[in-house]
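Here the complex is missing a single protein chain, while all its other protein chains stay put.
Chains here go by letter, A and B, matching the order in which they are written, and residues are numbered from 1 within each.
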Amino acid sequence: MISLIIKTKKHLKGINIRILKNQIFAGVVFVFSFITISPIVLIIYKLISKGYKQINLAFFTDIAPNTYEAMIALGNGETIPGGILNGITGTLIMVTMASIVAIPIGLLIGIFLYENNTKWYANIVRDITDILQGVPSIVLGLISYFWVVKSITHGFSALAGSTALGIMMLPLIIRSTEETLKMIPETIKEAGLALGVPYHKIILRVLIPTGFSGLLTGILLAISRIIGETAPLMLTALGSMGVNYNIGKPTSAVPLLIWEFYNDPNMVDLIWSSSLILMIFVLILNLISKHLIAKKNN
Amino acid sequence: MSELIKHIEAPVLDIKNLSVSYNKEKYAVANVSAGIKKNRITAIMGPSGCGKSTLLRAINRMHSLYPNIETKGQIDLNGKDTSTMSDIILRRKIGMVFQRPNPFPTMSIYDNVIAGYKLNGIRIKKSERDEIVEKSLRDVSLWDEVKDSLTNKGTFLSGGQQQRLCIARALAFLPDIILLDEPTSALDPIATKKVEELLIELKEKYTIILVTHNMAQASRISDYSMFMYLGELIEYGKTKNMFINPINEKTEEYLTGKFS
Partner (left out) sequence: MLNSEKITKTLLFLASLIIILLASGMMFTLINGSIPVFKEFGINFIFSTKWNPTEEKEVYGALPFIAGTIITSIIAILICFPLAFSTSLFIGEYYRGRGLAKIIGTMVDMLAGIPSIVYGLWGFYVLRPLIVDLGFNSQGYGIFTAGLILAIMIIPYATSITSEMIMMVSNDLKEAGYSLGATRKDVILKIIIPNARSGIFSSYILAFGRALGETMAVTMLIGNTNVIPKSIFDTGNTMASVIANQFGEADGLKLSALIAIALLLFVITGLINGTGKLLIRKFS
């Protein structure tokens, strides 16, 4: 046993090295963490610094310029005229349509999963929901192309676009609904049952109001997720020059406009301001959600 | 008026004016001074919130993990100021056993016993390792029970066995002092009895400081007892004397069950 003690004393020298290694490790963690968050700072800086010049009221109320207008403006050294109105209306229309379908269905399925938590059938539904959540958005665009563009509207359309977006929203709303409801204490539901309240009223008058902020957060996050999607819309909505209110016809969207601007050498400068607007909307939605979560936790 | 033992001959641990606070105003431990006698069991008792665990954890500087905790005062180990020792050395000389048995779930029983060496990156020959594991497990009377299943995960033992494993883990470093923070409060009576018997055996080689909320336990196994209340050391004396004839009023109230 004495040999043990000696061994330990020998290792006393190694202790300073260990303390040093400990500090180096912490230092590396620190540095890497800051490297990790640097893109967000850099990207936002880039968007703001290059995009702010273009933004004025007209940016929101004018439709996108065509390539000749842009070319002329560039030649004269002027800011490119026009705005992203057609994109904004297109996005609004498609997001609204997607939400009108995805929110109620998502809520219902979420409630179903919550009520039937342990049954084997519910587990299958949950697994399928999870699989659906992981499907790349381009695949959803392709699916919507066949289901809507080819079969229903016989041509690219806002309806097809919103279908793809709706399918994207659905799993997100389902899962967040289920998670929100699961966090409501059982006793609240039991209190309602004990008072003889009918099942559907418990859902409508007790569960949903109690979990309202959580449900709303899930919905807002789902919306913020689809607002920025480009790929599926390329296969479904295609884009349009002007504002379009006909859901059976092709329509623009903010990300689609950005893609068009990017691909057109005359309009490339518009990408920054449009991206900035897009980012601002996404960030606002995210901040509102975070605020709701924080309020709920208090 | 508090009555403290004025003088312990050559205390192995000497606590001098120790104060611990969680935020600037409130003191969880307020100006405690005491010498701990070698090879004895010293119990720290008191009602919930009196600061006994905080005092115990200050001895092996567990509070340095939590930045909002401030510690003042000095603790000497074998005459040497512990603040001159690094955390690593200090914690090899002073081992700790926790309230809930916490063997490492991903390690086998064998590895749990020498976990201290593994965590510190100390390389020892297999023969020495085997020697340490067997000795430590024998010392806690676990060897016969587990010698054929040393490769099983530590969490497959009963609560009492797990706690003895944790004690073995602390013994593997041959520390001077073993700190135990309510080690039997999560165990059933039979396991508790085994641990208590173990501690009485261990005091021959080690110095034991034990926090307990169970007065009966303190009276059963400890040689010296400290009574704390609201962060202060109210009374400190030989256990027998304190229980039969407490000097301080508060001590008497506690011992007669007026508050817990």
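Convention: a contact is a pair of C-beta atoms (placed from the backbone, for glycine too) under 8 Å apart; a residue touches a chain by one contact, two chains touch by 3 or more.
Owing to the predicted nature of the structure, the values given are computational and were not obtained by experimental measurement.
Per the touch definition above, the residue from A:Pro39, A:Gly77 or A:Pro185 contacting the chain not shown is A:Pro39.
The missing chain lies against subunit B, touching residues 60, 62, 65, 87-92, 95-96, 98, 100, 102, 104-106, 115-116, 118-121, 166, 169-170, 173. For subunit A, the list of residues touching the undisplayed chain reads 18-19, 21-22, 25-26, 28-33, 35-37, 39-43, 46-47, 105, 108-109, 111-113, 115, 121-122, 124-125, 127-139, 142-143, 146-147, 167, 170-171, 174, 196, 198-200, 203, 224, 227-231, 234-235, 255, 258-259, 262, 271-272, 275, 278-279, 282-283, 286, 290.
Just so it is clear, only the chains that are shown with their structure count from here on.
Across the complex, subunit B is touched by residues 1, 3-5, 7-8, 11-12, 14-15, 18-19 of subunit A. The part of subunit B that touches subunit A in the complex is made up of residues 86, 88-89, 92, 120-122, 124, 128, 132, 135, 173-174.
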